[in-house]
Structures are given as C-alpha cells and as structure tokens.
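One protein chain omitted, others in place.
Now for chain A:
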Amino acid sequence: MLIVCWSPVMVEVWNGPGDKKTVEGPSRMPAPIRLRELIRTIRTARTQAEEREMIQKECAAIRSSFREEDNTYRCRNVAKLLYMHMLGYPAHFGQLECLKLIASQKFTDKRIGYLGAMLLLDERQDVHLLMTNCIKNDLNHSTQYVQGLALCTLGCMGSSEMCRDLAGEVEKLLKTSNSYLRKKAALCAVHVIRKVPELMEMFLPATKNLLSEKNHGVLHTSVVLLTEMCERSPDMLAHFRKLVPQLVRILKNLIMSGYSPEHDVSGISDPFLQVRILRLLRILGKGDDDSSEAMNDILAQVATNTETSKNVGNAILYETVLTIMDIKSESGLRVLAINILGRFLLNNDKNIRYVALTSLLKTVQTDHNAVQRHRSTIVDCLKDLDVSIKRRAMELSFALVNGNNIRGMMKELLYFLDSCDPEFKADCASGVFLAAEKYAPSKRWHIDTIMRVLTTAGSYVRDDSVPNLIQLITNSVEMHAYTVQRLYKALLDDISQQPLVQVASWCIGEYGDLLVSGQCEEEEPIQVTEDEVLDVLEGLLVSNLSTPVTRGYALTAIMKLSTRFTSVNRIKKVVSIYGSSIDVELQQRAVEYNALFKKYDHMRPALLERMPIMEKTASNGPTEIVQTNGEAEPSVVEAKHPPPVTQPTNQANDLLDLLGGNDVVPVIQTTVPTKPASAGGELLDLLGDLSLSGGPAPAPATSVPSSQPAFLLDGLTSPPLFNDIAAAGIPPMTAYNKNGLKIDFTFERANPNPNIAVITIHASNSTEADMTDFVFQAAVPKTFQLQLLSPSSNVVPTLNQGTVTQVIRVLNPQKQQLRMRIKLTYTHKGSAVQDLAEVNNFPPQSWQ
C-alpha cells in the first residue's frame, strides 16, 4: 500500500484511481500513470509551455488507451482528464468514456463517470442523451448511493428531454420512505420543474405529507420544492396556503427546542431550514390577509429572540425582515423590521451594513417615514470604505431627500461628491441636480448648488445637464447677474471641465453686459472690463482643453456680446479669423456671423437679443438643435420648439397693426410704392419693397434696403446639415373663397434653404364678369419675412377660364406656425371690391 501521506485519513479511505496497486496487465502497454502522479508531475512544470507539453503527452497516452477500450484503466484515465480539463485544457474526447463509466457496474467507475458527465457534458450536445437510459437504470438501482449519483446528476444538468423521460422515476422516489433518497428526489424535482414547467402537476400528489417528515434534509428540500411550485403557479400558491400553520409550527419548534447537536450552528438550530421556511412564508403571506395574520406572531418571535452576535443569527433576522416587509403585516411589526435594519446599519460587520442598506432601499418608498428616522446613520455610511456600501448609501440618501431636509442632506451629498471615486461622480451629480430641482429652497441656493457641482465634478456631469442648466439659469431672471459673475470667476480658475465651461460661456454671452456693469446684488460685484471678458472667451477658443462643442459655445458667446459690449471691432476680428478655421463647425459659424456683420447688420440686434424664458420640455434640448441646424442664427434657434406662451397674442397685434394702421402699398407694376412715414420694423419694409426681378418697376424708396430680395434669394450661406424636408408632398390649400373669388395656395420648398416656403397663389373667378385691377397683398407676423413676386396678370377671367398666379416667398427661420393676412382689391361689374382675410389653415409641412 502506498503511503503517499499528507493526510492520514486519506490513506485509510481512499483507494480509487490513484491506487498504486495495479499490476501490469497482460497487455504490453505500461499501466497509465496514476492520477496523483500526474498531478504531481504537472505541478513541477515551471512554464506554461512545459505544462502544455506534459499535458499533450498524457492526453495522447490517454487517447490511445481509450482506443483500446481498456476497461481497467478507463476510470483512472478519465479522472486524469478531468484534472487537465480543470486546468483549462480540452477534454471533449473523454465524453463518451464518461458514458461508458456510467454504464459500468463498478461503483468507482460510476462515481467518476457521473462526475465527468457533470463536468464535461453539456446539455446542448446530443451526446448527453445517451445517459438517459443509464440514469434510468441507476435510479432503480439496489444501492442507494448509486441512486443518489443518478439523482444528483439529473438534478444538476438534466436537459428538458431527459427530464421529460425521467420525471416519473423522480416522482416515484419522492414518495419513498428512504429520507436519503427522498431529499435528493425533491431537489431533482425542482430541476425538472424548472426545465419542463408543465410537469409540475405530476408532483403535486407526492407533496402531500412532505412536511410531516422529521428528517431535516427532507424538510429543507421539501420547502424548496414547495417554494418553487408556489412561485411558478398562482393555483399552487393558493393550494399550499393551507400549509401556513404547519410551517409556523415547524419554525416554532426550531426556535423553542433545546440544543440539538446535529443541527446546531452557533446556538441556532438549523438556520438553513429556518431561512427557507421564512422565505416560503413570505410567498404564501404576500397579498393574503389571513395567512399574514397567521404568521404575525412567529415573525415577531423570531425577530425578537434571535441571537444577533454572529452572522448566522443575522441571516435569519434578515430573512425575517424581508418577509415582514412583503406580507400584510401590522404596522408594529413593520416598525420592528425597520428598526432591525437600523440596528444592522450600526453593526461592525460590513456585510450586515450592506444588506441593511439594500433592504432599506427596497422599502424606502413604502415605509418612507420609518426609514427617514435612520437618515443620519445612512448618511454616515457615505463615508464607508466599501464601494458597494457607499453606492447603496448614496442611492438611499437621494431617496430620502425631501423639502425639509434638503439643506442638510445636500451638504452631506456635496461633500460626498467632492471626495468620492470617479465611478460615482456622474450618478451623484445627476442625483444632486434632480434633488435640487425638486426641493430647492431658493433660487440662489439652487444656483449655488449647481455651481458647486460644476466646479467640483464638472467633467463627470452628464451631457444633458448642460441644456437643463442653461434653461434653469435663463428662467431664474433675478439671478442672472449673480450667476454670470460666479461662473466667470469659476472660469478664471479652471477651464478644463467642459460642462462648466459650456454653461459659463453661454451665460457670459447672454449676460455679459451685467457682468461688466458690476450690477450684482447677491454678492460683491467684481470689476471686470469688456476686454478681460473677451480675453477669457478667446482663451477658450484656443485652449487645447476645449472640445469642439465648447469652442462653438465660446464663439457664439463672443458674437452675442457684439450687441452687449462696445468693443465690436475686436469681436468682428475674432469672428473673421475663425472664418478660416479647420474645424468645420467653427468655420461655418464664423462665416455666418461674418455675414451678419456685413450684410445683415440691421438684423443683428434682434437675432442676438436676450433669450426668452423657456418652456420646460422633456426632450434633449438646445444642444441638439444647435448641432443640426446650419442656420445663420444659431442663438435664435437655441430656443425650444414650443414658442413662448406670450407670442401668439403679439402676432395678432402685429397683423392688426400692419394692415389696419398703415397704408397698404399696392403691388409693383402699377405704381411706385409709397412708404408711410410711420414705418417701424421690418414688416413695412417688406410690404413696401416690391421691386423685384422682372417687371419694369422702379426701385423702391430709399428707406427700403435694396438688399432684401437678394437676402431671400441668396438663402443662407451654407446648406443645412439636415436636408430632410421634401419639396413634394405639401398639399395645396384654399386660402380664400368668397363672392366667386377663390384663391388657392400651392407649395414648394426653396432649395437649398428649407426655411423658405414658396407659395404660389392661384386666383380664379367663377362669376360671369371679369375681375379687373386685381391686386393681392399679404402680410405676415414679425418673425417671418415675405417677398411677393409679380403676378401673372391683374385680370381674373370670368367663369374660371383662367387663373392669376403670383409667387410668394416666406422665410420662416424660427419654424413658427405660418399665418398670413391678405388683402384683395379688384373691380367687379363696375364697383370696387376690397376684402381682408386671415389665412390660418396652412398645412404643417409648409412651416415645419
């Protein structure tokens, strides 16, 4: 007998494949080396390559041994193969050998064979099905240990087909009086049910007296089986509710009974069983008043009597708390549960603290007030060393923030934000923003909090925070001076954190005038000159730290300051320099801004004026729009789509003013347009300016800038990035139909600029007399621009014999809903007719 001794026990008992007592058989081949020998040899390898070589050599030997169908050493060879497989080497050629071992009559063979099957075989390969018959036989074997092997293997890796075939055998064994087998059969049944849920029914009869067992193994596995069935089927759940009293009794016995050496763990009797019973009770009591009531007492008992000095006691308490929270327990019991969690939070054992935080997170919604009581302990956990604990404490802290504790909580959370690991910063920052938005006690506090986040964790802030913050700042009108001042100061310190820089640039662009005027009320106003501000912004443009998006913000901010600062020349210079920037986005902006300075200077103030208060939308916000729209006025486009509420009424007033208050100038060919002296705003310019391409019309009066038609015809400098509005497909509409005069509008998109709608009017006359001296005029709200081209004629022939057509071009950069007022004058049957009408029924595609 070989004494290979590192454990005396081992020598006595173990006599398996590693046994030296094998004799060179009649075959010429030397006996394959023993398992232990192989292990020892492989462990002497000093390099991976050396190991691989040994393994390959041995595998080759094993392969040839398998080929010889050697029964004697098959077991030893497979054992070696399993070892090598564990090291990571392929062993698939041993799969069939495992099956042969399973089929063998020797117990040793079966033991290794089944182990090999569990390690090497995979239910996705058909090979495993060959096991089915063997397992079936072994389930009926005379030796319970063989039966045990079969049950174990089936319960660990049985495929659905195998389970279907063998479910009957398992069910039979579930009813046996042999507790060794019964407990295994129960867990095997669990596996069968998981694989083939339809088979659950067949196990129902066998469950009848499972709980009457005294054997703890059977009890434990039975509870697991019942749990599985209840979780899968509401019918089963209802059926098994009647077991609640029995379960309560068993649990009670476990707690009340004295010391039982067989099941004792640190003074607690069979904690595994207790925990499983508690879990089953949870499922049975959930949503059911009667069951919940029946278990109330025992839960209270367990909660108060369980020894908490060791992990095992706390494991039971933990399960108890989960059960109390899930069932319909009395409020007293719930408070008891939360208090247990509170005590857990103070436990030295970090594992206990961890589960406490997890559980509190689950209950914070339903038992908010109770959890609030432990707020300070939870906040302390923010300082814990363990990452998982910190994360949970953070989540829980945010869940506990409310209007009453916002100041205190935020202080803690901001401190946490300062010092926490980078992996937390993004989530924490988002959480702070959300909480601040919901519960900010004052605007100033809100802005300060945002500033704090931006300056301490500015690079971790989420992308969508920037537009949200911009909106928030815009809407806090009275804080503008304070905000821009603080942001400016922050920029002086640090320009590396992009979200901070972007928000700051934007604010300086908007409120730079407040900055230099030193108007701040909230704190000591700083003295800063226009040049200093421009220095900072230009610095952003050239800095390596700035991303392209940031540069875009900076450039736009500089441009905006051209209407707020006096040093316009400097700004012009900057803008023109960037007209040749390599960065396409920057270049485009610069070129367009340049154009603003040169050709459209009169529009600049309006375009760059202060942003109105924005409506809250849930969408991504301005940054997206800035990216997608190649407009000359990105700052205008930054406003959200839904127009500010105040606008519609203004539009109406505009229209009234237009046509009511001022003389309407007739269309080109006839007369030179006369400009009313009270002209104000671009609209009169528009109406007055009708000197167009074609036609003998004289140039309009000097007050009308002749560049306008060119402007509209030019379109805007570059093609928009998103050219997705198709010209075709905008349905025509009837704009006016009265007294026999019908005016239809048809639509086209101007290429390349989709913000210009080209409308062609078709005037037709269904009366028996011609309409002569026909003049069509139109006016649009302030935000639009309109251009009327020459009509085809000014006689609308009778009886629909022809139409007068005329082209209108409407520029709608803000994509606002198109509205128009029209005025018609003509002579009909000797009398002059004049009519005003409003056109509101433009199809959405014409202005979107």
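Keep this in mind: a residue touches a chain if its C-beta (ideal position, glycine included) is under 8 Å from a C-beta of that chain, and two chains touch if they have at least 3 such contacts; residues count from 1.
We adopt the following convention: contacts and distances are computed from a predicted model.
Participant: Given the choices "Methyltransferase-like protein 5", "AP complex subunit sigma", "Integrator complex subunit 11" or "COP9 signalosome complex subunit 3", state the protein name listed in UniProt for the chain not shown.
Facilitator: In UniProt, the chain excluded from the picture bears the name "AP complex subunit sigma".
Participant: Which candidate, A:C98, A:L174 or A:A315, sits in contact with the chain we can't see?
Facilitator: Here the residue in touch with the unshown chain is A:A315.
Participant: Quick one: which of A:N351, A:S430, A:Q519 or A:S543 touches the chain that's been left out?
Facilitator: Selected residue, touching the omitted chain: A:N351.
Participant: Given that one chain is not shown, which residue among A:E50, A:E68 or A:D122 touches it?
Facilitator: Checking each option in A:E50, A:E68 or A:D122, the one touching the absent chain turns out to be A:D122.
Participant: For the chain left off this view, which of A:L385, A:V542, A:I582 or A:A832 is in contact with it?
Facilitator: A:L385
Participant: Touching residues of chain A against the unshown chain: what are they?
Facilitator: 6-10, 13-16, 19, 21-23, 25-26, 36, 39-40, 43, 79, 82-83, 86-88, 106-108, 111-112, 115, 118, 122-124, 143, 145, 148, 151-152, 155-157, 159, 180, 183-184, 187-188, 190-191, 216-217, 220-221, 224, 262-263, 265, 270-273, 275, 279, 311-312, 314-316, 318-319, 322, 350-355, 385-389
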